[in-house]
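To start, I am sharing the structure in question, which I have written as structure tokens.
Yeah, one chain of the complex is gone here, protein chain that is, but the others are all in their spots.
The block that comes next holds chain A.
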Amino acid sequence: MSKSEKQQLAPWVEKYRPKVLADIVGNENIVERLKVIGHEGNVPNIVLSGPPGCGKTTSVWALARELLGDKVKEAVLELNASDERGIDVVRHRIKTFAQTKVTLPEGRHKIIILDEADSMTDGAQQALRRTMEMYTKTTRFALACNQSEKIIEPIQSRCALLRYTKLSPVQLLTRVKEVAKAEKVNYDDGGLEAILFTAQGDMRQALNNLQATVNAYELVNKENVLKVCDEPHPDLMIKMLHYCTDRKFFEASKIIHEFHRLGFSSDDIVSTLFRVVKTVELSKNVSEQLRMEYIRQIAMCHMRIVQGLTSKLQLSRLIADLCRVSAAATATSA
């Protein structure tokens, strides 16, 4: 199979993954710092933490390529959670690699990438401490993780911490449009807006959803995206909230029951409801105080769901609670 044919078959998230730092979308400050390091060398030990799909692994590999060029295969060791993460790995494999001599230009170092480092055992992390110091002249470490608090403090103190954030809608939109153009996709503004809503700052999810929609339909519009990505429909959520504000319990319950009938899990329904209450401009009847009360009731319901109460009755109870706080707000303002 030719290389171009193989690339043609790859999912878009891999086909369009940036190879160089300049192509990375989002987290500009971090990328700028990495560019300077890539140009000047002497990379510090770094910890990259952040949510899924914001470019951590892509950044590390792009940096390694810029620093090491064609020596990237022999001068970079990548370990991840699917490999051994125990103390023996640090004692043997990492040390062996760190001790290996690779001829590199001035200011260039071997790099050990520990991907998904939050999965490392504490013992392995402890053993890593001394290794990082002993071989610092020749080898630098890059740790990627979703939760930086799972990296032990002594390791964090030996590293520069780069904290990645979710991508903003504008950043996602730029990249999604580029890919859509390259793949000759038919889309309208509503469709891309729906892609961004379902992706929630995750570039990988956005591209996956775009590709899925394109495979199912000729046109990427709001209706088709929401069909394929299949989230509780935000417009119906808003309508339901209006019924709650007007204390129309029966009508509001019918909508949340419909979500339940369609098979959305209670967790998904409540999570989407939270996002809608948080981000969507509700009617003027909803004061900021009432919005906060809504969020509080949703949080209480979410707690019950996490504890295992995922029944339809608890969703109805949430609607009853929202109607009750609306009634209380009305009584207060009267």
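The rule is simple: a residue touches a chain if its C-beta (ideal position, glycine included) is under 8 Å from a C-beta of that chain, and two chains touch if they have at least 3 such contacts; residues count from 1.
Convention: contacts and distances are computed from a predicted model.
The complex includes a chain that is not drawn, and of the options "Exosome complex component RRP41", "Probable replication factor C subunit 5", "Proteasome subunit beta" or "Dynein light chain roadblock" the UniProt name matching it is "Probable replication factor C subunit 5". Here one chain is not drawn; of A:Asn208, A:Asn221 or A:Thr245, the residue touching it is A:Asn208. Residue-wise, the contact with the chain that is not shown comes from A:Ser119, picked out of A:Ser119, A:Ser168 or A:Thr330.
Contact between chain A and the unshown chain involves residues 1, 6, 9-11, 13-14, 51-53, 57, 80-84, 115-116, 118-119, 146, 202, 204-205, 208-209, 211-212, 215-216, 227-230, 247-250, 253, 257, 261-265, 267-268, 304, 307-309, 311-314, 316-317, 319-321, 323-324.
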